[in-house]
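Note that this complex is displayed minus one protein chain, with the remaining chains in position.
To keep things simple, chains are lettered A, B and C as they appear, and every chain counts its residues starting from 1.
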């Protein structure tokens, strides 16, 4: 049951070692940097140190209470991430699959729109636009 | 894009190496043997060789077409599996998270009720009951 | 015609063998079930509650009223519990 914000890469296999012991169902989500048809070579991710950890921990604890999770983990990276690199991961463990899936989706919906991260596109010619929030991400929160 | 049926354990981290290259979102589900409050020491899983591989491949291909997956993998074990061991995993890769999540849930719903596996409980005193299908698992299929 | 009939899980246990080759003139799965159930008490018991029995013809899920014509392999088993 932990949230981490870090520059360094992470290894999903290593993160899952011993994760959710006693659970019947483990769900992971990981987000990767897409090249957007060659437009991007990397993303630069900025965050709000201090608030980020608080927010991720609060969402993790809320998900654990709501979906009866026996374990959860959130890792989100910042700094420059090349195409194909992992940006973040969420893992949830519960007795049954429905709770594990729902908790992972809940966490992702909150993270996308409520955790203080901002992505900037880095193209072949250098830094480009800040990624704009998608209205669908905001709408996704209404289901919870 | 593959389905495997095997006795041997698998390593989610190793399975995800290179999985879904180019995708933005990867979801995994893994099922573990629960001890059911100490009632179980293991599960024995029987399957229908030949049909199993056909069914898993068919569900994987159906999910790929329906949700636009760029990659998918299904691994299901059989034989005796001790408490805490992994029973199976599903991984899905897509551009966006909603498709990856939905495809993983779709695959799990089909697997639970339509792939030819049967679980028997092994207690401290030896083989016990065959696990009965849950009506909720059958109902889960109606949403797709 | 002759078909290979396969049994899994508790159906296999109750019938006492995983497979057998059956000569049959059954037109449907249901007719084959009737023939099997008439063979002995073990078959009869295993196939007594058809609501708890699923069937596959040539490794594809099917149902009791499916025609058997051309089938090489018919499998009977309880509701699946994978995942």
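FYI, contacts are C-beta pairs under 8 Å (C-beta built on N, C-alpha and C of every residue); 3 or more make two chains touch, one makes a residue touch a chain.
Worth saying up front: this structure is predicted, and the values here are computed from it rather than measured.
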item	value
Chains on display which the left-out chain touches in the complete complex	A
Which of A:88, A:103 or A:122 contacts the chain that the document leaves out	A:88
Contact residue for the chain not shown (choose from A:72, A:101 or A:117)	A:117
Absent chain, residues of chain A that touch it	31, 45-48, 50-51, 54-55, 76, 87-88, 108, 111-120, 130-133, 138
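Following the convention adopted for this analysis, only the chains that are shown with their structure count from here on.
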item	value
Centre-of-Cα separation between chain B and chain A, whole angstrom	23
Shared interface positions of chain C, touching two or more other chains	83
Where chain B touches two or more other chains, by residue	31, 108, 112
